[in-house]
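Taking it in order: structure first as structure tokens, then the write-up.
Shown here: the complex without one of its protein chains, the others still in place.
Entry: subunit A
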Amino acid sequence: MAENSTSFLDRSRTVAGPGYSRWLVPPAALAIHLAIGQAYAFSVFKKPMGALISGNVDAPAPDDWTAGQLAVIFSIAIVLLGLSAAVFGKWLERVGPRKAMLASALCFGGGFLISALGVSMHQIWLVYFGYGFIGGIGLGIGYISPVSTLIKWFPDRPGVATGMAIMGFGGGAMIGSPLAVALMAQFKDVAPMGVAPTFIVMGLIYLAFMMFGVFTIRVPAEGWKPEGYVPKTNQNALITSANVDADTAIKTPQFWLLWVVLCMNVTAGIGVLESASPLIQESFSDSAMGAGRGVTAAAAAGFVGLLSLFNLLGRFFWSSASDKLGRKPTYMIYFGLGIALYALVPTLAANASLTLFVVVCCVIMSMYGGGFATIPAYLRDMFGTMQVGAIHGRLLTAWSTAGILGPLLVNYLRDNQKAKGLVGAAAYQSVFYTMAGVLVVGFIANFLVSAVAERYHVKNPAPVPATAGAH
């Protein structure tokens, strides 16, 4: 019995039989990414968790957790995301997506449950351990678990396939935030601020939701290809038909150039995300726009919501477009157009051009999301499909790095300008010009990307263990 339940998780049991539709794989991937994308909505818990003792978000008690203490939770999770994706990538390639998705579901759901205990006991280290450490491992494994499977099912349109999944990560925050607000309101009379029961319910919901992905995911049989699909050969030197293993990939300059590409794109995007709400309120205040015409806090929250929508849409749009445009030209657009738009933002803010300001920020956010979604297909082009999940995992350390450095840089620049007495749009000028500079670095790194040298290619790729072909 135990052997049967174990073998259900084995890679061999996930090989698709005749008649399996590959269009079931994106929903399986979305079940994982829509769940773990909740991480981006964790800030919704900040105020309630900072008032567990006082019960009043506007007047925290001395023993209540501070904003600084609470910020560490997300930081740990985002660092663990990158580290676990890097560490467990090769394990994922070996055991297959089903076992990895189950591990992710248990870690992510379990992280919520441990955190519920931490909140109940008012022990922040338990929340760090639960949501941050264990949940962060779930994030990392979950993020990469469907990527290589999708690429193998959709060799004819890898950008579309990975764009769909990674779009789910953007969508996860849109579900997680209102869900958490609704649950906390429901449980506010049961526990302080309703946080602990909300964590329990969300942990169980996400665990169940992710299990749909665990049961649905399949890998294609060895040698499978879509009907009528003929791999393109020699049309683009940047699309290889060879394979590079993960350990070798990190020794290539191309891997590190793409690491810089992702890191710079994310760092710059964080610049907008961190500044969006205060910038629009300060630049388009009543004094700039006229009495009663300024941007209110509610409208600023709407602006942040709009940016989230474009972040989501950009993931699918740009990644799909990259199948036609090519990955390198697509990143040239992200960086080239991005430099111009980032440099334009302070001028638009200073001139109180609200409509243009909103449009430009939305385009910027679409390219931020697009950068995340296009990178797996770029890696597949450069290093082949054999260990693309593991290579992607290692590249995600760039995201962790940007996730820590980006906010530090943005907050330092903004605070520095404000300390000099600058207000409104002027206080953000250096942020956006610096971010445009960050994109210049990304542009150069992308420009330098060339085909991986043949000496790095796997000479005789070992067959993937325990596929249908092995039976």
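Everything below uses one rule, namely that contacts are C-beta pairs under 8 Å (C-beta built on N, C-alpha and C of every residue); 3 or more make two chains touch, one makes a residue touch a chain; residues count from 1.
Just so we're on the same page, contacts and distances are computed from a predicted model.
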Its UniProt record identifies the chain omitted here, from "ABC-2 type transport system ATP-binding protein", "Succinate dehydrogenase iron-sulfur subunit", "cellulase" or "Oxalate:formate antiporter", as "Oxalate:formate antiporter"
Among A:V358, A:V441 or A:V458, choose the residue that contacts the chain missing from this document, as touch is defined above.
A:V358
Sole touch to the unshown chain from A:L9, A:A242 or A:A299: residue A:A299
Option touching the unshown chain, where A:L34, A:L113, A:I166 or A:A377 are the choices:
A:L34
Absent-chain interface residues of subunit A come out as 15-24, 27-28, 30-31, 34, 168, 171-178, 209, 212, 216, 218, 220-224, 226-229, 295-296, 298-303, 305-306, 308-309, 312, 358, 468-469, 471
